[in-house]
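Rest of the complex left out; these chains stay put.
Which chain is which? They are A and B, in the order written, and residues in each are numbered from 1.
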Amino acid sequence: MSHAPSFPIAVIIVSDRAARGARADQTFPRLAELLEKSGLARPAAPRVVPDEREQIAAAIREASARAALVLTSGGTGIAPRDVTPEATRDVIARELPGLSEAMRAASRRNTAFADLSRAVAGVCGAALVVNLPGSPRGACECLEAVLPVLGHAVDLLRGTVADCQAEASRHARDAEPEGE
Amino acid sequence: MSHAPSFPIAVIIVSDRAARGARADQTFPRLAELLEKSGLARPAAPRVVPDEREQIAAAIREASARAALVLTSGGTGIAPRDVTPEATRDVIARELPGLSEAMRAASRRNTAFADLSRAVAGVCGAALVVNLPGSPRGACECLEAVLPVLGHAVDLLRGTVADCQAEASRHARDAEPEGE
């Protein structure tokens, strides 16, 4: 599981309240600390977007162009304005259900509420995109569940030439993979 | 996990044999007992429908208009007439994969056959819809796996104004969420 080489990591905070400045985000510092402790790179300052599907999708696309790993936090639940999974599916070419399952399985041991997460993970261009919950504790719990495999996944994807823009309007299930 | 306030619960029994009176349903009494013991409301008398996709979908839509939680039992397997998951996807706006995963993970500890369940859970209007297997034991096992989170999920959804009818013909994955 040791993964020496570092890679750029982007974090997107999805929150209406944080986006309009009504609440300071407390999740990014915790995620940054966890990533550093794990020997991965410290992420750049997060982008904060409201719970709007198109803005979230655009933020993921832009982040995927410069980072190898894109983490979103927030908007994964069942409240009406929770649309991060939909926005993520708008821009990923392939879904990785195993990462979502692993996060929920780990989180479920701590709280039954984990099962309400609709978080998805997938591939946007050559970047790995992973949805995390909004709460600091939930986000860290879920990130920890997949940390051991992120370096390997990024290595696999970095061999990829992909056009994330072109994928934007195609659904993951219907998308033709790059390599054909 | 304590959830004091009660909310209306509807149960739909999906079974060709029960619908034509060839067999008495034995699952509803067990589910009702389990719900009451858990401090939730006793469900109204169940509606019984045959394994027909459109009839199941219509029953879920109607139940979602009056109940906060809609449980179906039966039709989740791989036999040709098992179509409850398809019918459910016809009427839900959002799928909640964590609930299905939790039910299968719990049920798998008792029987390998749990993995053949294609049960889904999701949101229809402001109601939470959960598919359960047809057998009394399987249905109770699966319900128990998600019971701790149902009250919280219902609370989250009750804030929602939603038009379930309009969602009926749209696929969960493509549907625009209400809140935008």
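The rule we apply is simple: contacts are C-beta pairs under 8 Å (C-beta built on N, C-alpha and C of every residue); 3 or more make two chains touch, one makes a residue touch a chain.
Predicted model, so just to flag it, every value in this text is computed and none were measured.
Peer 1: Copy number for the full complex, please, knowing 2 are shown in place.
Peer 2: Whole-complex copy count for this file comes out at 3.
The working rule: only the chains that are shown with their structure count from here on.
Peer 1: Which bits of subunit A are touching subunit B when the two form their complex?
Peer 2: 51-53, 77-83, 86, 89, 100-101, 104-105, 108, 112-118, 171, 173
Peer 1: Looking at the complex, which residues from subunit B come into contact with subunit A?
Peer 2: 1, 94-99, 101-102, 105, 123, 146, 148-149, 152-153, 156-157, 159-160, 162, 173-174, 176-180
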